[in-house]
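Have a look at this one.
A protein chain is absent from this complex, but the other protein chains hold their places.
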Amino acid sequence: MAPVIQCENITHYYGNRLIYKDLNFEVQKGKILGLLGKNGTGKTTIINILNGYLKPQSGICRMFGESMDKLTPQTKGRIGLLLEGHIQHSYFNVRQIERYYSRFFPNWKRDAYFRLLEKLQVTPTQKISTMSCGQRSQVALGLLFAQDPDLLILDDFSMGLDPGYRRLFVEYLKEFVESGNKTVFLTSHIIQDMEMLIDDCIILDYGKILLHKSTKALMEEHPGQTMEDVFIELTGKY
Amino acid sequence: MNKRIIYIILLLFVTIAGLWGIPELVKTATSSKSHYPFVYFSSVKKKLMFRESDGRKNPFHDDEGTVYTDDEYDKSLPLFNFRQLTVNGEMPDSIDGIAIDPRELRVKMVNFRYAPAEIHRPETGLYIMYESLPKKAKLESPGDVFRMKDKIEFIDDETNTLNQKKSELFQSALLKAGYTFPAQWTYGDLNIRKPYDEGYFSLDAKDELYHIKMVNGRPFVKNTQLDSTIKPAYFSMLEVADKRFYGFLFDKKGNVYIIEEAGGKYNPVQLGIDPVNLDTDDLMILGNMLYWTVSVQNESGKRVYALGAQTLERVRDTFIAASPDKWDVVAGKIFPFYLTFQKKTNDYVVPQINFTAYLALFCNFALALLIAFLISGKSKKQKIFSGIYTLVFGIAGAVALLIVPAPTPNPLKGA
Partner (left out) sequence: MFMYQSIIYKEWIKTRSMIVLMAIVFLGAGIYSFMKIAETGRLMGMINYWEGTIEKGVSFFEYFKYLPLLLGILLAVTQYVPELQFKRLKLTLHLPLPEKNIIAVMLAYGLAVELLFILITVPLLLLGLSFGFPREIVWGAFWLILPWFLAGLAAYLIASWICLEPQWKQRVLDFIPGAGVISFFFMGVKAGAYQPFVIYLVGFILLAFAFSFYSAIRFKEGKS
């Protein structure tokens, strides 16, 4: 089966600083792949390259078989994108943003969005810009659920969230993924959330992949340790 | 749209802005006022007298090079400096046997200017017909304006509606006089601040020049019946104090005439000057009771004539070549061409490419080398393109190449 995400020989520099050289990885359908790494190792960079928002020095990425700089509108419709910081069009209110997005996706699930938002105790006319970080993250998640994409790309989904909202996010995400053979590619630097969520993980270090394994195999190799312990062991303390 | 195409469009856009903006900035920093001397014919010396304005030590001389003091210069021009000389008690009683009467001196003064912008400017197409014989000593607003193209129409200012009666009155007078519509042009003096009004001179569809005015509220229309060899191109009304003539007529060959009033007839008297180019030449006439000093100036220089006041025949003339100012010198070295949108001879906004000198191409060449080898990046194709672009467009092109970021090559090409 063709992988949903495929990156081949990605090399990128910021100025003279090497981010990665000949980075290769794949994400199979139905898997949740977590990209872990310290700050500055290039997690957001690979998200940007994947979505065609950054031109690497060399190499190619494909999603659903399409090159990252030539994604068709149909393919983009199958991808749900969460930007770092849960960035959304914050000049909309709760109702407006749903109305805006609903027209782009024929299978839009309105109920999924509003069901999630019920729990937030926000009014339909509340502007997103007036919401807390946690509330904004739920709006972003609700929009993704309503879109019902085949592939979710989540850049640092836990950024700015307190433990309560982080746990909520992870639970909803897991439930969503399990409901229908979704593929997820996510990045984070909060390791404890990833342990119960991801199937496979890639640990990035400066300039290279340190490790690419299934979570199960990784934890079996390091019994008694949490994923965070393993991460620190592999990448070293600051 | 292909990013390479957009890049080229952007580059050209910025280059056009630069072809205008950079020379404009340099011109602002370098241009200086014209150093043409003031020239006036001396009725006493029978020479053209110069007053230089370039700050030299002895600015007063004649057209033969003889230098004068300030005092000598003033005395050589009694008809120009009559007020000062009269106060000093140095004004002569007569010149060439002709008595100098102060009143006649004032009445015979002629002061006229023509600039090409007068025929290259947008006009409203509306005119004002003053009463030529006003009951009071000064002209008064008639309370309407008129248009004259396919017919004459008067519009009342209070109601903004057609004054049917007055329009029909003038229309029938024009047709009766033989005027053929549509009018080609109509010129007069719209300024109310003048001693009297002589209405308008209008060229009809058959190239015949008519005089039109309002006398005691009634239309006055007369065909000037000029000689068929005179093809009128432009007329400029000048209501002179002695009512000797109506104004200046320019024909299509560039000859200049006054239209004298001669017992109900219109007598064209040609000025004894070389033909004038209406599109490029500035004309200035300073006349007194004995002589007229006429200056015709364009880009190549200034020709000054002295004409006898009665016959307007040429008595003397001289030519002062244009000297390049600092802007001309600088432009000739660094801008082989530049863009302007306005010029002195034309009130319309029209883009023009101004070529300077071939020497400036060396500047382009040097800049092209600099851009191609030092600045433009690594791709050979980009270097060649940048070099050629700078060679053609010079400084503006180089600046555009620096401002507009070149498209980055696609790393996936060939993948």
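Details
We just call them A and B in the order they show up, numbering each chain from 1.
Going forward, a contact is a pair of C-beta atoms (placed from the backbone, for glycine too) under 8 Å apart; a residue touches a chain by one contact, two chains touch by 3 or more.
Remember, predicted model here, so these are calculated numbers, not experimental data.
For the chain that is not shown, the touched chains among those present are A, B, taking the whole complex. Here the missing chain is touched by one residue of B:133, B:350, B:366 or B:384, and it is B:350.
Here one chain is not drawn; of B:56, B:83 or B:121, the residue touching it is B:121. When you scan B:58, B:111 or B:141 for touch with the missing chain, the hit is B:141. Within the entire complex, the positions of chain B that touch the omitted partner chain are 1, 3, 5-7, 9-10, 13-14, 16-18, 20-21, 121-128, 141-145, 147, 155, 157-158, 160, 190-192, 341-342, 347-351, 400, 403, 405, 407-408. Considering the complete assembly, chain A touches the hidden chain via residues 48, 51-55, 69, 73-74, 76-77, 79, 81, 83, 85, 87-89, 91-92, 96, 99-101, 103-105.
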